[in-house]
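Note sheet for the following structure.
The complex appears here minus one protein chain, its other protein chains still in place.
Lettered A and B in written order, each chain numbered from 1.
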Amino acid sequence: MRNHRLALLAASFLLAALPATAQSGAELRFVLRSEPKTFDPMLVDDEASETIRYLTGGVLIRVNRKTQALEPELGVSWKVSEGGKKISFRVREGLSFSDGTPFTAEDVAFTMQKLMDPELHSPTGDSFRSSQGQVRVTAPDPRNVVIEFPSAVAGLERLFDQVAIVSSHSPKKEAAVLGPFAIAEYKPGSYVLLRRNSYYWKKDAQGRKLPYLDSIRLDVQQNRDLELLRFKRGEIQLINSLDASYFESLAKEAPAAVRDIGPSLDSEQIWFNQVPSSPIPNYKKKWFRSTSFRLAISEAINRGDLCRVVFSGHARPAVGPVSPANLFWFNKSLEPNPYDPQSALRRLQQDGFRFDGHVLNDPDGHSVEFSVVTNAGNKYREQMAAMIQQDLEQIGVRLNIVTLDFPSLIERISRTFDYELCLLGLVNVDLDPSAQMSVWLSSSSNHQWNPEQKTPATSWEAEIDRLMQAQASTNDQKQRKSYFDQVQKIVWDQQPFIYLVNKNALVAISPALANTSPVVLRPQTFWNIESLYLSNQGRGGDQ
Amino acid sequence: MKLLRRTAAAFLIAVFIAALFAGVLVPVPYAKQFRDSPNAMPSRIHLLGTDELGRDLFSRLLYGSRISLLLAPAASLLATIIAALVGGVAGYAGGWLERIALGGTDLAMSLPWLFLLLAARAVLPLNLSPAASLLITFALLGFFGWAASARVICAGARGLRDSDFVLQAKACGCSSRRVLLQQVLPNLRPALFAQFLISIPVFILTEANLGILGLGVSEPLPSWGGLLRGLENWSAVQANPARLAPLLLLLVVVSCFQLVLRQEDFAP
Partner (left out) sequence: MWTWTGVLFRRIGTLLLTALLGGILGATLVRFAPGFGVDERELDTRLHEDSIQALRRSHSEERNVLQFYASYLAGAARGHLGVSHSFGRPVTQLFAERLPVTLRTVALGLAGGWMLGLLLALPVVRLRGWSFDFFASSTSGVFLCLPTAVVAILFLYFRGPVALAICVVVFPRVFRYARNILVQTYALPHVLTASAKGLSTLRILLWHIFPVAAPQILALSGVTVSIALGAAIPIEVICDSPGIGQLAWQAALSRDLPVLVNMTLFVTLVTLTANSAADLATKAFETRPV
């Protein structure tokens, strides 16, 4: 405890000083919560691989995680033309990959060609694919590259934040990188060791080569308790997305180490199964398709209590599909969802439901009872479900909680449609609404409440389809924002997804680590990895 | 020694009565969420404090005991009976019957039964009441948990097969069935009893593990397994050591079982 305070004091002095005191041979350590599934930057799909890509990959454009603005990296300048169909880059000169192979526009062309191969099924590549057709990539000279898409790609430049450039020539293939670190060692199931890339091009204001850190050791560790324990012992210096209960426990012991950065982009939501062919009784389908039924359920849920009890206050009641953390795209005119069980009952009674003080019956006399499925092992979702269960009891609705392991759950919500209500979260990596395209288009398989519709089942879904297509086909940000504001309004009115909470981004940073500036966007704590360093004096309780 | 056994017996009876009359004894319903006092420390109102949702831990422990104390021994009994039949018959009969039975138990021990349990959950309707799914879970556990015990019992029965008194019984003209039921099985009692006891905590925790997979006791019903899962949140345990109560109760109850029913009582 005292150690930590001292460390903080030391760190704050150091912050003012130049990083000339940065410890040489310093190794930053933190934890990967699962085994990275791939080191190929194009095939990255899981968080652990994403972390490695962020630390090792060089990109043309970087989204500044703090300002949410675009910054040039390997691309010195760029120009979007033909209404978002074409982008041309001028790339940085005189750079080399981590193995010494020189970097040219040809590498960018090679990367884009490989990435856009439909057979690769790359999530990164897929985000560029708005329609069928060939992508044309040309590198007229070693400094310039031109990429032409068959149709306009909304928010095109931002997508390059995910594209790590690979070498077309290096014998080491994707192991040759342009980012600040390169993979030095990997022991499956145990750890990944990254060493600084001596060919990395960035320098600080004083002309010192970046990054300051010599290496990063990422231990593969699923157990969150162990992660916390190791943090307390000083064995690791960072925890990204800390759980609320751990945050509280750590805050008591080391208040200087934890930070609540406010609502994140992620949301937790429930939705009713509205699939017409689903194997649930017809009278239930009728409830679930009724807007006023959904609104009543939404009103009966005490979101404030969810935030306060389940997340110990480190969450905000969610309003809609966009978190207030998304500064540009959030529709500020939307009111928070009210908690009003009486209004919920009135709404239901208007629809012919009858409440006898204990049980709610529908107009045909069926008692209102349904089950919620969620993924087993997620403590917060299980707790939210238990709280919603008690909330709904007040309006006479009986809720059964069923926890399923993830594959069983996905099978139910995407194949057999044998479920009634589902509680899951949505992780938003991208700020741009185009990233949510497949959630909102009624024809998409990720349109969870009623996927793969031939024609939109309702007029409001048809309207969402129209608006989403419209926002994707223009590059005028203001126009796009107005379209997407309307989508948010429709979702707020219809509640196909009943949004519950936006969790806060909670992190823990050892006071020994200097220059940190945690943000809500991933990767919250180490987005500015190049300028982080471990201070000599401030090593609080290191092993 | 006698005093100790009596104390243990009295304690067991007390726990059973407390569990049976949980409805009368508990100060508040086990599912009621006191949302203004989550993670509360022990107090006059909440004897053991509250959990993350503000539910009274003492009520949950009593209700959980009712479920686990009745169902885990029942599942264990079921498993031991199957094990006794398979192991006893195989060990006593010997020859190809034994080989097949042993092969079967080996197979049963190495198969990923988890998937059968998962499949069973998929077949059950989603709106099944928590109590019904609970019964089914423990019944399935009993059905699948016999293999390890069967092997031990088989070895015991094999030893008895060649023993003098069995030979004598056979020489006296007793039928195989009579020998099996009157001579072999009674002599297997210590082994059976040990297996029965060993299985109880195994089943209690298997239930907890299944909970993680979605096959255990569903909210808001409490069970020892579910309460033991609470130990994973170590910082909460450190803050309120009363959260160790489920583990202590489990240890004490099973130890009392062992004390009261000494193996010697079952020895021939």
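FYI, a contact is a pair of C-beta atoms (placed from the backbone, for glycine too) under 8 Å apart; a residue touches a chain by one contact, two chains touch by 3 or more.
Every value quoted in this text rests on a predicted model; they were computed, and no experiment measured them.
*Asks:* Give the labels of the shown chains that the missing chain contacts, considering the complete complex.
*Replies:* The chain that is not shown touches these displayed chains: A, B.
*Asks:* Out of A:S81, A:T138, A:S445 or A:Q479, point to the residue that touches the absent chain in the complete complex.
*Replies:* A:S445
*Asks:* Looking at the whole complex, which of A:G94, A:G189, A:G207 or A:G357 touches the chain that is not displayed?
*Replies:* Candidates A:G94, A:G189, A:G207 or A:G357; residue touching the omitted chain: A:G189.
*Asks:* Sort through A:T111, A:S408, A:S442 or A:Q488 and give me the one touching the missing partner chain.
*Replies:* With A:T111, A:S408, A:S442 or A:Q488 as choices, the missing chain is touched by A:S408.
*Asks:* Using the document's definition of touch, tell me which of B:M41, B:L97, B:L116 or B:A131 contacts the absent chain.
*Replies:* Candidates B:M41, B:L97, B:L116 or B:A131; residue touching the omitted chain: B:L116.
*Asks:* When the complex is taken as a whole, what residues of subunit A touch the one chain not shown?
*Replies:* Its contact residues with the unshown chain are 35, 37-38, 45, 118, 121-124, 126-127, 129, 187-190, 220-223, 225-226, 229, 404-412, 414-415, 426, 429-430, 435-439, 444-446.
*Asks:* Just checking the interface: what residues of subunit B touch the absent partner chain?
*Replies:* Subunit B touches the chain not shown through residues 1, 99, 102-103, 106-107, 109-116, 118-119, 121-122, 148, 151-152, 154-156, 158-159, 190-191, 194, 197-198, 200-202, 204-205, 208-209, 228, 231-232, 234, 247, 250-251, 254-255, 258-259, 263, 267.
Convention: only the chains that are shown with their structure count from here on.
*Asks:* CA centre of subunit A versus CA centre of subunit B: separation in Å?
*Replies:* About 43 Å separates the centre of subunit A from that of subunit B.
*Asks:* Which of the residues in subunit A come into contact with subunit B in the complex?
*Replies:* 225, 228-229, 245-246, 249, 305, 308-310, 369-371, 373, 376-377, 379, 382-383, 385-387, 389-390, 400-405, 408, 418-420
*Asks:* Residue numbers of subunit B touching subunit A in their complex, please.
*Replies:* Residue list for subunit B touching subunit A: 31, 33, 35, 38, 52-54, 118, 121-122, 126-130, 211-214, 218-220, 232-236, 239.
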